[in-house]
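For reference, the structure is listed below as structure tokens.
In this view, the complex is presented without one of its protein chains, the others remaining in place.
So that you can tell them apart, the chains are marked A, B and C in the order they are listed, and the count of residues begins at 1 in each.
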Amino acid sequence: MSKDSKTPMLDDLEKGVWPSFVKEIKKAAVKSNTAQDLLNILERSYRDKVTHWKHGGIVGVLGYGGGVIGRYCDLPEEYPGVAHFHTVRINQPAGFYYTASALRELMDIWDKYGSGLTNFHGSTGDLVLLGTQTDKLEAIFAEITAKGWDLGGSGSCLRTPSCCAGMSRCEFACIDSMEICDTLTHKFQDELHRPAFPYKFKIKVSGCANDCTAAVARADLSIIGTWRDSIQMDQAEVKNYSTKMNIQTEIVDMCPTKCMSFDNGTLKINNKDCNRCMHCINQMPKALRPGKEKGATIMLGGKAPIVTGALMSWVILPFMKLEPPFDNLEALIRKLWEWWDDHGKNRERIGELVDRLGMRSMLESTGLPPVPQMVKAPRSNPYVFWSADDVK
Amino acid sequence: MSKDSKTPMLDDLEKGVWPSFVKEIKKAAVKSNTAQDLLNILERSYRDKVTHWKHGGIVGVLGYGGGVIGRYCDLPEEYPGVAHFHTVRINQPAGFYYTASALRELMDIWDKYGSGLTNFHGSTGDLVLLGTQTDKLEAIFAEITAKGWDLGGSGSCLRTPSCCAGMSRCEFACIDSMEICDTLTHKFQDELHRPAFPYKFKIKVSGCANDCTAAVARADLSIIGTWRDSIQMDQAEVKNYSTKMNIQTEIVDMCPTKCMSFDNGTLKINNKDCNRCMHCINQMPKALRPGKEKGATIMLGGKAPIVTGALMSWVILPFMKLEPPFDNLEALIRKLWEWWDDHGKNRERIGELVDRLGMRSMLESTGLPPVPQMVKAPRSNPYVFWSADDVK
Amino acid sequence: MADKPKRITDIGAPHFSKFLPPVIKKNYGKWKYHEQINKGTMKHVSETGDELYTVRMASPRLVSTDYIREVCDIAEKFSGGHLRFTTRNNIEFFPDKAQVDPLQAELKKRGHLVGGIGYGISNVVHTQGWIHCHTPATDASGVVKAVMDELHEYFTTKSLPARVRIALACCLNMCGAVHCSDIAILGIHRKPPKVNEATIANQCEIPTTIASCPTGAISPNPALKSVKIKEERCMYCGNCYTMCPSLPIANATGDGISIYVGGKVSNARGPARMSKLAIPFLPNNPPRWPEVVQAVKHLVEVYAKNAHKHERVGEWIERIGWERFFTLTGIPFTHMHIDDFTFARETFRMTPTFKWE
Partner (left out) sequence: MADKPKRITDIGAPHFSKFLPPVIKKNYGKWKYHEQINKGTMKHVSETGDELYTVRMASPRLVSTDYIREVCDIAEKFSGGHLRFTTRNNIEFFPDKAQVDPLQAELKKRGHLVGGIGYGISNVVHTQGWIHCHTPATDASGVVKAVMDELHEYFTTKSLPARVRIALACCLNMCGAVHCSDIAILGIHRKPPKVNEATIANQCEIPTTIASCPTGAISPNPALKSVKIKEERCMYCGNCYTMCPSLPIANATGDGISIYVGGKVSNARGPARMSKLAIPFLPNNPPRWPEVVQAVKHLVEVYAKNAHKHERVGEWIERIGWERFFTLTGIPFTHMHIDDFTFARETFRMTPTFKWE
């Protein structure tokens, strides 16, 4: 363990009321050199104002192409404890529910083989175990699988799907986001563990347009619950809310489609015009509920800026009924992947590919019909392609 | 004159109540073979469903690079009258005002040398004389200049500026659009007649945001009148209008910035929030008038789709006072041209150049400061350039 | 022929003051308000109390010298010899109050259409077409005549919820600047240009021709001092033909008309905006283009029935949503409607909020 363990800058971050990650590292450091040297090298980064981690080499477990992020520091002599500092991504249970006993088992394994530091959770959704060495990976894998756990995704593969609490705890859920997430995770084990795509592919499932998983921004495939019929209303409860809030200004006036009215105590909604934004339902859950004919809007393309600029997912299918075993959804996803495999360049996300080739190529090969719901507005530029047989 | 003068299809367009261009061609044809063969070749196009005009060769008058569009038909043997069919663009007076006597002089000249057909006016604004031959051009030029007229622009030069009726006939005019148009036309005679730009450059002047010259869509430089202070109100007249219209629904509710209110007969405007869209003034001209501190918003870049897609002009200077002799405006335009000349590729409109190089290059070399009014919103993509000296 | 007077150049246009009616000269910049009297007449009132009457009539824009002489006669008889043209190619006279009705009577007697003021359809901004251009995909004057023969009442008598600006351009160069019109009639080609190997070598500059293609569909063919065109990359804009006469693109079956809607340039209520594709293609069917006439009429009628007062076509569509627009008009939504050029992503619907129809 490196002698210099004075970490004045980080020590300062133990102060203050917000929970301190430095305290956590120090707790782990009591038992782990790796954690202690993480503290030391981090203090060094705070001084130098640059990272001290190098590119990860390819490390992993037998037969898997992902799930472990290799990491090495650039000062192994000074910080031998973090010469290797790989992270292990464990696929979280849908909805992030745990029991204490299950977590204790995992923590015991991690204390045995790793730094004792974790992320609950990674941004994609994995339970991340931060900091171990290459020679420990197989043992970790053996022990977690024995307890019923598996690795998550990394590299050019399906990344660990994630979802909102949905029906487990939310009255707004229009689809069973957790069951969908779990089902897809198991249907696609091979795609998840063995990178064979042009680039990463992420799936997130939100039970309604509130999108509590930020699916539209963070997933190549965003599955968002919605309904086709009318908002269910309980006028008596509307009256109760009207004593607690100003329904006119807080609800009716804020309705984006201006499809509501509130006259002497009764709320009216022109459901034909409602775009299901959720605002009124959010504010008056006791009085208003989503309709009964429920399903999902399927959206494609969400991602961060690299390379052509950030994208938010856009509508490719306005409505899909989603009942177990969700074979219709599986079939659509496989068709999308096939098209992407056929046309995608290395490190080209599916959204970038649609952007490059145009929606038509994707729609035709997946059999999705073009509908106005896919666009904010039709094209304004007149550069329209015509196939030879369109022109007769 | 070609023998086949049966024109059944065009004859059909003499019927109907809307004024008929075919009748006009026939009127001209009485005196002119050129007009007669125009009729014949046009009937031929109606049958063939393709044009029979070829690319224009370079024709013009001595010392001018523009003002005449050369045109030749592809069937000179069959339609000798239109073997040559050049158009002459005459620079219209600002605001399109004429006297009968002035027009008669021009018409006499045209009957002498041309087809007797005209466009009042071309889309850019010129008075277009349609159809003459190369050998007539100098004579036409000599006679029109003798009467005080000059040619308009064509090719890679300043195109004939145009403007709305403005102060001559409109209470909304915040700038003297006609005087500005006339002044710029005369300041820039050399740029107008002798193509020396990368491509065409158009100027249109509208006295207010109603933009009756469609400047924002059709001019590289769009000059739009506006005001800095408060809308002038006459509450008595507001009351009168309130008997004729529903001020709440037609005005207040339609105000894009929601900065108005109408309570028991008095109209209030929060001028700080007003974006000067003109709607309320348009509907109640007797009651509301633009403010007193008037000037123009200068916008750049409007054009048709070729090559990178259509552009509408955008704000490059929120407010400029415009008083004769408009030297401040002239100086800005010359700076813009200089920058365009330095960086523009052949056939690259100035708006496309800004789009290619970024606004910063244009703003820095013209000395215009960046302000939020130039954009709908700041950038969302994080690809920001920093100059070495920004980074210390 | 007249003997040449000495050469005068660079004098520009005559100053407009030579042409202004006295009442305008006197009240220039002093106008206080206006009132629309009927669809063909409006009154402007000055701070001085003076009044200016304007009577507007339609013009076909493509007119003979005799037509101009006729309107000059009218101007001399009713308008002190003064007249003007509008930015949409209508003609305006300035009669005294007493002369307003006689002038209108005279105009009607002579068969002119009085109107175009206020909420309705004014003259159609248009271009050359087969009359005088080498790149058109359709005619201009003929289509306009056919459309307005059907819609003229919106010029002379009938009102609409707001102004409906119709413009026509006969090719993608869009000389009518139709890209910001309530209803834009746009001529389009649908077949790639054919390379004329015989002439290209000496007619065209190969590098500029290649550079002219927005989609990079043109590549050099050095062997023949010519070019190759990747047909699947071509979207028929015709810009290469503008640069190179040996790349003709006009084609009787390929060419026709597309309709864009919802643009505007005024900023009243909402900002200026571009027109969007409504109908990808209608055939060239001279002399009366019945499919185009019906399509435009239908759009105007659906708009008239559904829009709020003061709502321009585009403002109406944006309130109800494009999905509802396609439902109400019954126009089929196709692959062509989805943008696939450089900025396509900006048009994708990145939210699950939409209407079912």
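A few remarks follow.
Keep in mind that, in the parts below, contacts are C-beta pairs under 8 Å (C-beta built on N, C-alpha and C of every residue); 3 or more make two chains touch, one makes a residue touch a chain.
Just so it is clear, the structure is predicted and the values come from calculations on it, not from any experiment.
For the chain that is not shown, the touched chains among those present are A, B, C, taking the whole complex. The missing chain, though absent from the display, is touched by one residue of A:Leu117, A:Ala296 or A:Ile316; that residue is A:Leu117.
Residue in contact with the omitted chain (choice from A:Ala83, A:Cys212 or A:Val391): A:Cys212. Mapped onto subunit B, contacts with the missing chain fall at residues 209, 216, 224, 226, 228, 256-257, 272-277, 297, 299, 301, 309, 311-315, 318-319, 355, 358-360, 363-364, 370-386, 390-392. Although one chain is hidden here, its contacts on subunit A can still be listed: residues 9-10, 12-13, 15-22, 24-25, 27-28, 35, 38, 42, 45-56, 62-64, 69, 71, 85, 87, 91-104, 107-108, 110-112, 116-121, 123, 130-131, 138-139, 142-143, 145-146, 148-150, 162, 164-165, 167-171, 173, 176, 178, 182, 185-186, 189-190, 192-193, 209-218, 250, 254-256, 277-279, 282-283, 285-286, 289, 304-310, 312, 346-347. One chain is missing from the display, and on subunit C it is touched by residues 267, 271-272, 342-343, 345-346, 350-353.
Here is the rule we use: only the chains that are shown with their structure count from here on.
Counted by C-beta pairs in contact, the busier of A-C and B-C is B-C. Greatest Cα centroid separation from subunit B: this falls to A. Each chain gets a centre from the mean of its Cα atoms; for subunit A and subunit B, those two points are 51 Å apart.
Inter-chain centre distance (subunit A to subunit C, centres taken as mean C-alpha positions): 49 Å. Taking the mean of the C-alpha atoms as each chain's centre, subunit B and subunit C sit 12 Å apart. Within subunit A, contacts with two or more other chains are made by residues 309, 380-383.
Residues of subunit C found to touch two or more other chains are 172, 174, 179, 214, 237, 263, 274, 341, 343.
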